[in-house]
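One protein chain is absent from this view; the other protein chains keep their places.
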Amino acid sequence: MGLKPILTKDFGVENLHQFGVYERTGGYTGFKKALEMQPDELVELVKKSGLRGRGGAGFPTGNKWSFLPKGMYPRYLVCNADESEPGCFKDRYLIETSPHQVLEGVMIAAYAIGANLAFIYIRGEYLPQYEALESAIDEARDAGYLGKNVLGKGYDLDVILHRGAGAYICGEETALLTSLEGYRGEPRLKPPFPAIKGLYGKPTVVNNVETVSNLPHIVLNGADWFAALGTPTGKGTRVWCISGHVNKPGNYEVENGTPIRELIEVHGGGVWKNRKLKAFQPGGASMMVLLPEHLDVALDFDAIAKAGSMAGAGAMVVMDETTCMVDAARRYVKFFQHESCGKCTPCREGTFWMANVFDTFESGSARQSDIDLLLDIGYNIDGRSFCPLGDASTWFPRSVIKYFRDEFEQHVAEKGCPFKKQAVEAVA
Amino acid sequence: MALGQDTVDRIRASAALYPSKQSAILPALWAVQHEQGYVTDEAMGEIAQHLGLPPSLIEATASFYSMFLLRPEGRHEVVICVNAPCMLRGADEMAAHIQRRLGVRDGQTTPDGAITWHSTIECLGACGGAPMMQVDHRFEEDLTPQKVDAIFDRLRTEPAPHEAPKPKKAVAVAPVKGEKVRSGAEGARARGRKTQK
Partner (left out) sequence: MAAVQVDQVTVSVNGVSVTVPKGTLILDAAKKVGIDIPIFCSHPKMAPVAVCRMCLVEVEKMPKMQPACAVQVAEGMVIRTKTDQVEKYQKGVLEFLLINHPLDCPICDKGGECPLQDQTYQYGPGASRYIYQKAHFDKAVPLSDKIVLDRERCILCWRCTRFSEEISGERELALIQRGVHTIIGTFNDEPAQSNYQGNWTEICPVGALTARQYRFISRPWDLDRTASVCPGCSMGCNIQIDARGNKLGRFQSRENLAVDDSWLCDFGRYSFPNFQRAALERPRIRRDGKLEEVTYPELFEFAADALKRAGAPVAGWASPGSTNEELFLFQRLMREVLKSPHLDHRTAAVADTSPEDMTLPIADIERCDHVIVLGGQEVIDAAPVLHLRLFKSQRKGVTVHKVGSGEGKAALDGVPAEAMVVGILATQANRKQAAELQDQLARKVKGSVRRLIVSIGPNGRGAVDLGILPHAGPGYAALNGQSGKARWDWTHAGIKAFYLHDPSPLHAYAPTEAEALWLSTLPLVIHHRFKASPLDDVAQVIIPARAFTEKNGTVTNMEGRVQRIGRGIDADAVRDNWRVFQDLANQLGAGWAYEGVNDILQDVIRAVPPYEAVNRGERVLWAERA
């Protein structure tokens, strides 16, 4: 348990983003080894490794690959680099520090599923990271790792780097595909699932940046090696983003199963300004809040779910005792309102309504009954909206009402934010 | 203002790159914004022509995404994130400082036309370096009032990125052999990423 740099083990190496440097650290040997294997063997290897998707849902990667219908070509591999979850900045870190590792992972995944064309969809705001990947792709092409007859092995592969333009929803895999096809990034009905009818109506696999970055290591070191890391249902490591009220925010790759306490208190340097921990959020903006009593829960999909939240994309947002939980929830609700694509009624109208109600808590005009109104609006969104964005918009605020209802009542009683008042009094 | 030949070439190259020409809409919009600084209806009409698609489709797509500027703004775009992780580390106070320093409100442009600033609730992916902002799509993290002031002083005299002598490559186009742009990746290095011990 604890820090376990696998993806990030060479991240201290100067100029790792350069092709030559990456190769000297052993880069692309995983891809070369993969090319010596049959695609089916690779699928089995990844299945056996127990690797689960790092984008948020935690679906087993090898299984996802094996859903592609036999004999249907062309098929596409799409790497989801549309990282936009508030609290999450690990994919950015993986891309800018080691773009070739991401690319190598994409190449292995593409080969495993039999795709001759792969896409990397990177969020529009990540311009330097876009440029890093663009250079990496050019270098790999120059080196014969991409293009016709890759490394003389009779396999053709090219990678198209596609830049988004500001839409959180495009992180949802069907919306990502819609966006990649040039349309508004609205999610699609499932079924059919992308494995059957994905990009351009063809069988498609969508894998996250961190997921594919694991692949070169799994191919090189074997499924058993990977499966020996982490927990029984959460193999390997994860790159956790820690932010908020800690002394050392940043990315830390830790073995799955490490206690949350260690991430916050040791790697994150503990709560800043010698304050007390009030709450934390283990999966980014979408996920339910947890309390200090949950500090000993393990960093693991299943353990966190059991505690009443979700690991999501691996973003730990830490809040100290001075945090106004109502305001934190208000920010997230406003975020979801801003990012709702508008396709379905509950999400489009419900997030707008919730945001309006939250503003009244801030402005001081909220009524006692508005706390239950928020819960009721949430009830009519969660599980009713078209895609998980709507559902997720309700999780954090509802969990905050569950654990910090008194703060909402205080906002009503004091006609405004008690925390802001405190701050003003302190200054005065 | 008709699109420049270089932009038209980029749009056509993008159309040829993807299995479906419609996929070239976002690259085309980026190419236009890169050349002109924003995207006019006229430009959308031109994109539609070059891609052989109905113009309504271009507008539908362009208006969906938050990064396309549909009207002229200042030479430099400054965006500060005020979502929760940034708020926890003083983003609101930093936004207040920006407003005081620039003398214009959220969403407005300084009278000299140098800077348009706005706050966004959309996470920009730098929670570990909060408070943060993006200046012309480049990250500026661990902001302090002094750091912000220094950045603004620089921007006051710098040309717009798309008018700079050596334009940064910012659009997905068919890779051209021999053309290499490394500045971005090296730039990323230069800004001291958090690395674990």
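Order of writing sets the labels: A and B. Residues in every chain begin at 1.
The criterion applied here is as follows: a contact is a pair of C-beta atoms (placed from the backbone, for glycine too) under 8 Å apart; a residue touches a chain by one contact, two chains touch by 3 or more.
Keep in mind that this is a model prediction, so the values were computed, not measured.
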item	value
Omitted-chain contact residue, chosen from A:Thr323, A:Gln337 or A:Thr394	A:Gln337
Residue, one of B:Leu57, B:Cys81, B:Ala95 or B:Ala130, that touches the chain absent here	B:Leu57
Residues from chain B at the interface with the omitted partner, ascending	41, 44-45, 48, 54-60, 63-64
Residues in chain A touching the chain absent from view	167, 184, 189, 337-346, 348-353, 356-357, 360, 373, 376, 379-380, 383-386
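Convention: only the chains that are shown with their structure count from here on.
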item	value
Rounded Å distance between chain A and chain B, as computed from the means of their C-alpha atoms	23
Residue ranges of chain A in contact with chain B within the complex	3, 5, 8, 11-12, 15, 17-18, 74, 83-89, 91-93, 96-97, 99, 117, 123-132, 134-138, 141, 160-168, 179-185, 200, 241-245, 248-253, 267, 285, 315, 317-319, 323, 327-328, 331-332, 334-335, 338-339, 341
Touching residues (chain side chain B, partner chain A) in the complex	17-20, 22-27, 29-30, 57, 60-61, 64-68, 82-85, 87-89, 121-130, 134, 137-139, 168-172, 175, 179-189, 193-197
